[in-house]
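To start, I am sharing the structure in question, which I have written as structure tokens.
Note that one protein chain is taken out, while the other chains of the complex remain in position.
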Amino acid sequence: MKRLLSILFLTFLYLTAALSQDKLIRVGEVPGYVTLKCDFHMHTVFSDGEVWPTVRIEEAAKEGLDAIAITDHIEYQPNKEYISADLNAAWKIAGETARKKNIILVHGAEITRKMPPGHFNALFIEDAGKLTDKDFITVIREAIRQGAFIEWNHPGWKAQRPKGDAHLDSIHKVLLANGWLHGIELFNDIESYQGVLTLCIEHHLAVMANSDIHIPYETGYYPGSTHHRPMTLVFAKDRNEKELKEALFAGRTIVWYGDSLAGDKALADPFVKSCLTMGPVYCESEKYCWREIINNSDILFEIVVKSDDKLSDEPLKVSLSPNSITRLRLPVSLASRFVCTFTNVKVSDNVALEIISFFADSDLTIP
Amino acid sequence: MKRLLSILFLTFLYLTAALSQDKLIRVGEVPGYVTLKCDFHMHTVFSDGEVWPTVRIEEAAKEGLDAIAITDHIEYQPNKEYISADLNAAWKIAGETARKKNIILVHGAEITRKMPPGHFNALFIEDAGKLTDKDFITVIREAIRQGAFIEWNHPGWKAQRPKGDAHLDSIHKVLLANGWLHGIELFNDIESYQGVLTLCIEHHLAVMANSDIHIPYETGYYPGSTHHRPMTLVFAKDRNEKELKEALFAGRTIVWYGDSLAGDKALADPFVKSCLTMGPVYCESEKYCWREIINNSDILFEIVVKSDDKLSDEPLKVSLSPNSITRLRLPVSLASRFVCTFTNVKVSDNVALEIISFFADSDLTIP
Amino acid sequence: MKRLLSILFLTFLYLTAALSQDKLIRVGEVPGYVTLKCDFHMHTVFSDGEVWPTVRIEEAAKEGLDAIAITDHIEYQPNKEYISADLNAAWKIAGETARKKNIILVHGAEITRKMPPGHFNALFIEDAGKLTDKDFITVIREAIRQGAFIEWNHPGWKAQRPKGDAHLDSIHKVLLANGWLHGIELFNDIESYQGVLTLCIEHHLAVMANSDIHIPYETGYYPGSTHHRPMTLVFAKDRNEKELKEALFAGRTIVWYGDSLAGDKALADPFVKSCLTMGPVYCESEKYCWREIINNSDILFEIVVKSDDKLSDEPLKVSLSPNSITRLRLPVSLASRFVCTFTNVKVSDNVALEIISFFADSDLTIP
Partner (left out) sequence: MKRLLSILFLTFLYLTAALSQDKLIRVGEVPGYVTLKCDFHMHTVFSDGEVWPTVRIEEAAKEGLDAIAITDHIEYQPNKEYISADLNAAWKIAGETARKKNIILVHGAEITRKMPPGHFNALFIEDAGKLTDKDFITVIREAIRQGAFIEWNHPGWKAQRPKGDAHLDSIHKVLLANGWLHGIELFNDIESYQGVLTLCIEHHLAVMANSDIHIPYETGYYPGSTHHRPMTLVFAKDRNEKELKEALFAGRTIVWYGDSLAGDKALADPFVKSCLTMGPVYCESEKYCWREIINNSDILFEIVVKSDDKLSDEPLKVSLSPNSITRLRLPVSLASRFVCTFTNVKVSDNVALEIISFFADSDLTIP
């Protein structure tokens, strides 16, 4: 057996050295902070997931994440005939791989109840084994005592709320009143929930996006390299667990899934601006000029340029592809200064981000 | 809990209906048989693998396989602190998914010993729990009693045999003499072993290719869609477990990994011919003609056309890409009949398949 | 110069042998015919296109087409300052490459007029130089005299018909009355036109789909390997120009673009059936069974399974991906026989193809 172990160890070394090529995800920044790419909701064989805990770390590293939480169900253990009931097992098992892969592994668990109240993740906990009381409030009190960040999961999950919306029941108001609710999922798996962003901004909560993944990442929901899992982008003072926790409690997050972003305008505005660089303007006539917009990020932006210029009857809609240079032909009145709306960046439930002025007028030359 | 279960069930129905789009792998055939695409060596959390047994079925279906065996180590259980020691657990758990996905799940286990004898898979067994004796021969006798097909795994694994070759030690000769060895792996994971094909042909054993995969399929060794796992291609009278077993004991297999094939010429020759269709010949002059070769399969073939014609000083080397039409410009002497060697199809350790005549002469017209 | 020519020739030989790997497009068949994949509308530098005529042949071969027509504008020659006005030049230049690549090159030209009548391709002509009269009907008479097949191009092109529909003006009725109109484009580039299929069925014309491509194929409209150009699928008695022409005049075509097909039901029904194979049925209970559907083609099919069974409240919608195996979980009443609608296969302007019975009842076994 010793021999086998040493063989396995050698193989691991080899693979680690040769194959540990992880993706570099390019997103924006908010001045003064580093952007941590996070997923705080996923499962393993220790509840109803289908992978060993180490797999979640490997997947996260491969995709370029900075932090994850494994959040197996406390109350739902369909594999218990074959699997230990230790509620901290996944966290313990994944720790060494997390350190090797430089992934911040947040200790978490999913409190799994009928709606109301629904499902909640307790993050940054000390011991999931103490979160097993039948009474929901008792469990929340214990989690809070452990210093937990409480996240309301999929508040409009149709299985629990057929209309799919995210309204507050009385139990949720109790949580808010006591300061026992710190974040809400706007994106979960392939779903999103109307109302969450407004709730988060109003109550100063962190808006969250998580995968809630049960199966292997690439076998499952997200085929190919063009898609990515829902991510909570956290603006932290440094890349470590302490600052991650500080930033989450301070609500400094925006969310990203598919081609959609959402978050408070105070964060979304500088974040989006940091993704884009304005290239030169060059004019072909007295009426029309060209503008280059360089998208330095892995995020696609959908913009609509507003105009009351007679030369452009319709609003100009353009997709700025990730890592691309786009050349816009604009009436000269717009070439030096335009107001544009980022239709795929929500700053409240029904309002898209608007950015008034990217350009300095000085860089415009008309031939 | 009931509610949660019913929710999960509903979700499963939805996913099954909507997402069960599995790959259609196009390989050749041998007249009188169906070709079953198989992988008889893989692991789960029940030994040192990192996935739940159902994942192996989902992966196999997604990739277009017909049959797999889950072969967790009998003697090596690094997860036993958290996982049941039931050696038949993976097989029991994966059964329902296998039925839904129409995958033939062979009951198997890996007998894991130092070299000699090394590692062996017992396939088509009744109870892995009875294969635990310290004495290797006692275990083999019990497996044979259960009706098992015995496969020698990675006979040249460098961790056990630093030179990487596949020679017989005395214990292996004992197995052969008693009829207790039925197949040998030529391909395992990314490795291949010199000598295996010769051994298999000489002793009428099935040549095998398996993944020995431990981690999730797509997260791991096989990035992207251009690669595929090692596959044992079995020529069976029908697509069911009984005929699969009959074909394996009869040694009717060839192996495929990457762009390499290997097997007995009696099988490889009709298999390769069934992948290719000769298109029309059309001549551009009295000296040169064009030949179309249509590769109807997902297999790439590397061919070298032999010639003593003065017009072609060098042998003509061509890769016939999967699912492609290739047009060859040939001296007229070769257009109607050529001898070509399939350099990526081995029919013994050092001999590539040669095919003398694809074409009927009658279809040649010189302008 | 001689030396340079021989060098270029050698290089060409090398490239031809090594790189001529063209795509094998898998589509269906209609019994008694071969399916020719065709594009009868494209441009070169000899009108307002941007490639040399040989490029159109190379592109067609690479994509797996059987036949094309180069149809440069007769009346529009923006490059004439630099380019010869010989209206047959593109056809003459591309001929040799067409023969080497085994592509049927149809001699064609585009008669380019304001609407009405609009633009028309004359195919299978003898001399485009004789189609230059100012009077449209005079030109058509001459084309007919040459034996031409007359195709009405993009009859709902918004630049000429702002509403985008394909109605008949009096000039078009004259063409029909005289037997001078033989086909109409339903798909052109990325457009499609309401009304065309009904017109074609009513007047026994060939429905057509063409690219009308001006720029290099892969630099342009059709990025990546997942898209294909609009194709006219012609059901001919053999793969040669004579039978292609016979089939077109007989109206034996259906059209394919993106994920859409359209054509007369008499052709579309056997064509679609030939793309699909029904796999086994296997039942999980007395209520539900599984059905495998194998899509052997490169065409995606969208189906809706109809049911009045209580077990399935909603119609079951499934996409059958190209080259895939789909497993459907069905109420037992549907497993042996179902009516399904192919929503992406139109058999008239507003009617999708319906196929009543794929299955023999005999292959159903309930456990």
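Just a few scattered comments:
By written order: A, B and C. Residues from 1 in each chain.
The criterion applied here is as follows: a residue touches a chain if its C-beta (ideal position, glycine included) is under 8 Å from a C-beta of that chain, and two chains touch if they have at least 3 such contacts.
Values in this document were obtained by computation on a predicted structure and should not be read as measured data.
Judged over the whole assembly, touch between the missing chain and the shown ones holds for A, C. Residue A:Ile294 is the one among A:Ile294, A:Val339 or A:Ile355 that touches the chain missing from this view.
Residue in contact with the omitted chain (choice from A:Gln146, A:Thr198, A:Ser274 or A:Thr326): A:Thr326. Mapped onto subunit C, the footprint of the missing chain covers residues 1, 3-4, 7-8, 10-11, 45-46, 48-52, 54-55, 58-59, 62, 75-76, 79, 81-84, 86, 89, 93, 112, 114, 159-160, 215-219. For subunit A, the list of residues touching the undisplayed chain reads 13, 16-18, 20-24, 26, 61, 64, 99-102, 279-280, 282, 284, 290, 292, 294-296, 316, 318-321, 323-329.
Methods note: only the chains that are shown with their structure count from here on.
Taking each chain's centre as the mean of its C-alpha atoms, subunit A lies 44 Å from subunit C.
Touching of two or more other chains is recorded for no residue of subunit C.
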